[in-house]
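The complex is shown incomplete by one protein chain, all other protein chains being positioned as in the whole.
Up next, chain A:
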Amino acid sequence: MNTDLQDALIAWQGGELPAGRSDALLERLKTDADFRRELAEEVWTLSLTKVAQAPDPRWLALHEEIGLMESQFKVMDGGFEDSLMKTVRREPLRFVNAWWRWAATAAAVAVVMLSTMLLVRRGDTPITSGETLAVLVSGSAENASRAVGAGPVKVDRGQARLLFTHGVIVDIEGPADLQLLSLSRVICREGKLRTQVPKGAEGFCVETPRGAVTDLGTELGISVSRQGQTDVAVFEGQAELSVQIPGQEGMRTALLNVNEKAGFQSTTGEIRTIDRSDFLDTIQPQAPELKLPSDYSQRILAAKPVHYWRMNRHETSMIPNEIASAPSLLMVGGASIDADSYGRSSARFLGQAQPGVLHLEKPWQMPSAAHAVEFWFMADTMQQMSLAALTTTDDMRPHIALVEVNGKRPGEAAGAGILRYLLRWPPGHRDGMNLFSPKAAALPYQWHHVVAQQNEGRMQIYLDGRAIGPAITDAKPKGGDCILQLGCLEYRPEQALDKLRRPFSGRMAEVAIYDRLMTEKEIAEHAGRR
């Protein structure tokens, strides 16, 4: 680091410098373009750091200016969002393939149906416009997750979970009336909530009538009554309560530590210690059932894969291959085979809580021309996770192919529900050709059928029987020994399991590999599409 740059950065932050030094630095800034560029880069990064860590501002004057104060954002319920949907109906997105228009229509129908399942009041159905902020998962109904953007979320009764794209989890018990404003702000007018805020998302704020609860990296219980009483319990970490004093500008604040409980009343602005214990427990949304025809395995075998693991049983730590004399998959760490609540066995992965991987016990000779990887998966988080990877047998396990979910598409803020297929040749840890699904195409708490295949560098991915791509790369895989691994970015046997990257959390079933391209017809049949 050069001394001038260091001193300029110190002066920028208000640090002390010897007399005359600031003037000398300003003189250099006037004449030295490289120095200006270097300092601007440092200053910009500093500002980005500051803004990234700060909570979203509460711009009440702006809200008042655009008329959202008095109605408490109700104008959003049916105004702009509805109009956008009308616009979408009139003008289908130009860059979207025709089938995605049908998918959008189907998704809109599904949203209505799922809303009913979630007991969301008619007319209040949130419609995602622009950025997906979270996925709403029913606490009990099966196959009931959907993407939600800024807007209202109402749960009349029962439970639901909001999985925010940056890792915050908000469990909800109805009756609840929420308004999602951003990744870091939610208005709660009524309801019981339990928030889990991971590292990096501190400052998540739940605004309640006349007050706010800011989660400082913790697990909280929050209860908001229809009459405006807000009660808070801190189960882990800390929270800050703030409440507007009626009739004045003052705002009372209080810091709550672990195991402390307090409440505030909007009509008086008082914050008092409380004794109640009926805060919402962490909920466990029920995963949907994987519904496959009884002859599904016969259909797969009839397609003549070179490998096929049903994931419905294991022998010690091996998952047997349905193809005679073909190698098993080894279970490592938190990966296991167990039955879900419907009695169907599949591979279970526990994500960061207990990273695990399934990998081929012996290398597979990948053909030089075409190959296809087919599987079913159901994720239960919004984190970026690796599903399946083909690597070489080299110690560093460079990738040939990779399938991930929730990864960011370049140029976009979050990768909620995006499926990514990546091909790299020569094998490596960087670069390559990517295919991405549209946003919210592969949501958590839904089973998805995936086929990722390539032939001479022509890549295609099929999600739930529908094609994405193709993409064509000159760097064609040339075949050779490779290892299939499921459930993490890269696995090396000598590696500590807690160092596994992008570990998958969810379930996986019916994994097959082919030494040829699958046809659209058989993919559609396997995916259950007619």
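Here is the rule we go by: contacts are C-beta pairs under 8 Å (C-beta built on N, C-alpha and C of every residue); 3 or more make two chains touch, one makes a residue touch a chain; residues count from 1.
Assume contacts and distances are computed from a predicted model.
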Choices "Nitrite/sulfite reductase", "Thiamine/thiamine pyrophosphate ABC transporter permease ThiP", "Cytochrome c-type biogenesis protein" or "RNA polymerase sigma factor" - which one is the UniProt name of the chain not shown: "RNA polymerase sigma factor"
Selected from A:Lys50, A:Lys499 or A:Lys521 as touching the chain missing from the view: A:Lys50
Those residues of chain A which, in the complete complex, touch the missing chain: 1, 5-6, 8-15, 22, 25-26, 29-30, 36-37, 39-54, 56-57, 59, 61-62, 65-68, 73, 75-76, 79-80, 83-84, 87, 94, 129-131, 150, 166, 182, 199-201, 407-414, 420, 429-431, 434, 489-490, 501-502
